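Right, one structure below, let's go through it.
Removed: one protein chain of the complex. Kept in place: all other protein chains.
Going in written order, the chains are labelled A and B, and every chain counts its residues from 1.
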Amino acid sequence: MAVDDSAGGEGLLRAPLVIEYPFNRTTGPVVGAFVTALRDRRVLGIRGADGRVVCPPVEYDPQTGAPLDEMVEVGTSGTITSWSWVSQVREGQPLQTPHALALIQLDGADTAMLHVVDAPGPESVSTGARVRIRWSDEPTGAITDIACFELDGGAS
Amino acid sequence: MRDVAIVSVAQSHHRRSAEELNEVEMIQPVIRAALDGVGASISDIDFTCSGSSDYLAGQAFSFVMTLDAVGAWPPIVESHVEMDGAWALYEAWLKIQTGAADTAFVYSYSKASPGDLPRVMSRMLDPYYAGPLWPDSVAYAGLQARAMLDAGVTTERRMAEVAHRNREAARNNPNAQVVGSPSVDELLATPMLSDPLRVHDCPPISDGGVAVVLAAGDRARDWAERPAWIRGIDHRIDGHQPGARDLTSAPSVALAAQRAGVDGSFDVAEVHAPFTHQEQLVLDGLGLGDDVDVNPSGGALAANPMMAAGLIRLGEVATRIMDGSAGRGVAHATAGHLLQQNLVCVLEGGD
Partner (left out) sequence: MTADDRGDRSISTLPEGLWTQPTPSVPVDLGDDPVRRQVVPASMRYDYTPGLASTRFLRGLAEKRFLGERCPETGEVYIPPRGVSPVSGLPTTEQVEVGPKATITSFCVVHIGFGFNAPPTPFVSALFLPDGAAVSLYGTMGEVSHDQVRIGMRVEPVWVDDDQLTESMENIRYWRPIDEPDVPAEQLKGHM
């Protein structure tokens, strides 16, 4: 451990500690179908008990808990329903430049998906703005196969 | 139902970093003060339950280490929740209701300072759809604030007023970390941190903890002159997908409040709203009148030790009942992001 003498007195001992969780998760049939379709640049939702299309899809209805069984294809463009600005980018985030974190309701879906929007600044983002998927060049079957969303007719 | 009361409360002086202490060294004085408050030793306690999360400090099984400060040998009856201590209190209350215990000791704590808390918090999210995006907890909360602003449910000014009122109230809280606030106009002139959130809209990052003693019936009357009786307690959860929820309301708060018996008048309310916009959602869910003193402690905006800030709310209300400054109060604790899960507790003095 390194001694941090800046702490005064005897100084504190401190050491970097890295904890890694190399989880290998099974997807199950619903998440599996969703990410498999993403790999092929298509987006799937699932029809909820009340007929609404939930995207990204869930195995059970968020309201009633009923098992859901009808996946449907939705669009690759959509509308921002809420957003915030990420000015301090952190390790692992899809974009390594300041961007918007957003909820995006894809065309044909009735719920919104969490993802990021590439935009030059917060002034160019607004609720209701139209966005479209920018696909990853190296799809792996994961939510990150959507590299990000970009503004329609976009400034980005 | 058995009559169960909070009879002793202690908490740390919360601060940004207790880096010179390990977790057991940090929580030991708090644990001791809560037990000393009723002259109890651990042998007087039938059940101990703690709340903490190993992700925060990256310390595996830290709660096993902190049990040293309870004096857990010879072995005690003990449990732990990976949640805010308010849920540990719920488990202890339930244990007493079953008749398996008459007394209980509850504590919770965290040291968030060793890690990057906004990033660590992303590990709480759905591991397929949200986790791989590593959304930080401030931007994530911003989604809820934006939805409320867009819907006209709140305004940036109202959010700043919440920040100002809580942190000015914290002047009377010796345990608070952030004390005092610039004026609302000055706050509104500051730059965005994570648009639409400014720095004042966000809770501080805090190291600290809290401990509470519970007792049933006559044991509570023996231990405290004015026990803070738990008249109702309930917790409820909303769905986890943020895009499938209406972020402009908190139905689980309203349902928990209804089930906990939140009606009539209250002298004091302590609500666990880490971000300014969330206070209004909680108050709306609780359905409180305008005459209630909300967050005289300054709430989570004055000190926000993860896993403890919720139980501290119960402790703040109980303390005011025990010292006679309040007759009836309501406390709220939240867990998860965006007020996803909520616990409501009604406390009152008297027999």
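Methods note: contacts are C-beta pairs under 8 Å (C-beta built on N, C-alpha and C of every residue); 3 or more make two chains touch, one makes a residue touch a chain.
Predicted model, so just to flag it, every value in this text is computed and none were measured.
Remark: the absent chain touches shown chains A, B in the intact complex.
Of the listed positions A:33, A:49 or A:89, the one in contact with the omitted chain in the full complex is A:33. The omitted chain makes contact with just one of the residues B:2, B:123 or B:171: B:123.
Interface note for the absent chain: among B:49, B:69, B:106 or B:288, the touching residue is B:69. Residues of subunit B in touch with the missing chain: 19-25, 28, 31-32, 42, 55, 57-58, 65, 67-73, 113-116, 119-120, 123, 127-128, 131-132.
Residues of subunit A that touch the chain left out of view are 1, 3, 10, 12-27, 29-30, 32-33, 35-37, 39-40, 42, 44, 46, 57, 59-60, 67-73, 141-142.
Here, only the chains that are shown with their structure count from here on.
Taking each chain's centre as the mean of its C-alpha atoms, subunit A lies 29 Å from subunit B.
Partner subunit A is touched in their complex by these residues of subunit B: 19-20, 58, 114, 116, 118-119, 127-130, 132-136, 138-147, 150, 192-197, 239, 241-244, 247.
Those residues of subunit A that touch subunit B in the complex are listed here as 7, 12, 14, 17, 19, 23, 25, 27, 31, 35, 54, 56, 58, 62-63, 81-88, 90-94, 101-105, 111-116, 122, 127, 142-144.
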